[in-house]
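Apart from one protein chain that is not included, each protein chain of the complex appears where it belongs.
So, chain A:
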Amino acid sequence: MGGSTLTNPQWVGDDIDLSRPSVSRVYDFYLGGFHNFGPDREMAEKAIAGWPDLPLIMKANRAFLRRGVTYMVEQGVRQFLDIGSGIPTVGNVHEVAQGLAPDAKIVYVDNDPVAVAHSKSLLEGNANAAVLAGDFTDPQELLEAVEALGLLDRSQPIALLLNALLHFIPEEAKPGELIATYRDWTPPGSYLLMCHATNELHPSTQTEEIQELYTKATATMNFRGRTEVEAFFEGYELIEPGVSLAALWHPDSEISLEEAERVPGWAGVGKKP
């Protein structure tokens, strides 16, 4: 299904460069996975050395995603478009969503061909989940591929999941306009979920080190403030408590602010009226 889109020459290079750390495989390493290669681990270990909480932060991101998806399934959403889905490790959207509602449909999209190939093998036999190769910064082509797939029904609400993605999108790519394009594509009643790294809570030495490390990876790190993240929800009505620390968004149990601030990411879920 997603295979043919791999031939898209617009963004697939001549070869897959495994010598460059891939943000999706580095993420997998943070989560305790073994879906990674030497250069990924090397970079992840360097990052953890400078910021030991990183695995915790990634896990917290993942936990936010689980809670957000759970919330939306409870609101009746049965369709999910997860862009920047990365290496499917654990607690994947389709596991969470289909665990709660077996008819839930999920389309994963990533620009990392290895992540896409891996997702493909993982999703084999799952008729309600699919993966596509695509680039968030090319909404038209991405959405055309999604429509061609025929899995999602545009007359029903669709949740757009941009978890830990937008901090890899630089300002030059005009992320606000990109989000608006995706928003306009979804019908009323659709949702946007987002979690975004920020440098507002931690010493600049730590965040700058991370930025420096990511300059060598497949995507750069672009920290943004709470206000900027809120602006990404233009055209959506934010679900309580609005854009908040990821750990504080609908937590399973009480959590201290101090504990929550260990995870420096702004998160939120919005509903398109």
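Heads up, the rule we're going with is that a contact is a pair of C-beta atoms (placed from the backbone, for glycine too) under 8 Å apart; a residue touches a chain by one contact, two chains touch by 3 or more; residues count from 1.
To be clear about the criterion, contacts and distances are computed from a predicted model.
Trainee: With one chain of the assembly withheld, which option in "Acetyl-CoA acetyltransferase", "ABC transporter permease", "Aspartyl/glutamyl-tRNA(Asn/Gln) amidotransferase subunit B" or "EAL domain-containing protein" matches that chain's UniProt protein name?
Mentor: In UniProt, the chain excluded from the picture bears the name "EAL domain-containing protein".
Trainee: Touching the absent chain in the whole complex: find that residue among A:91, A:176, A:189 or A:242.
Mentor: A:91
Trainee: Out of A:63, A:149, A:180 or A:201, which touches the unshown chain?
Mentor: Within the whole complex, the residue contacting the unshown chain is A:63.
Trainee: What is the set of chain A residues that contact the non-displayed chain in the whole complex?
Mentor: 3, 6-9, 12-16, 18, 25, 31-37, 56, 59-60, 62-63, 66, 70, 87, 89-91, 113-118, 120-121, 252-253
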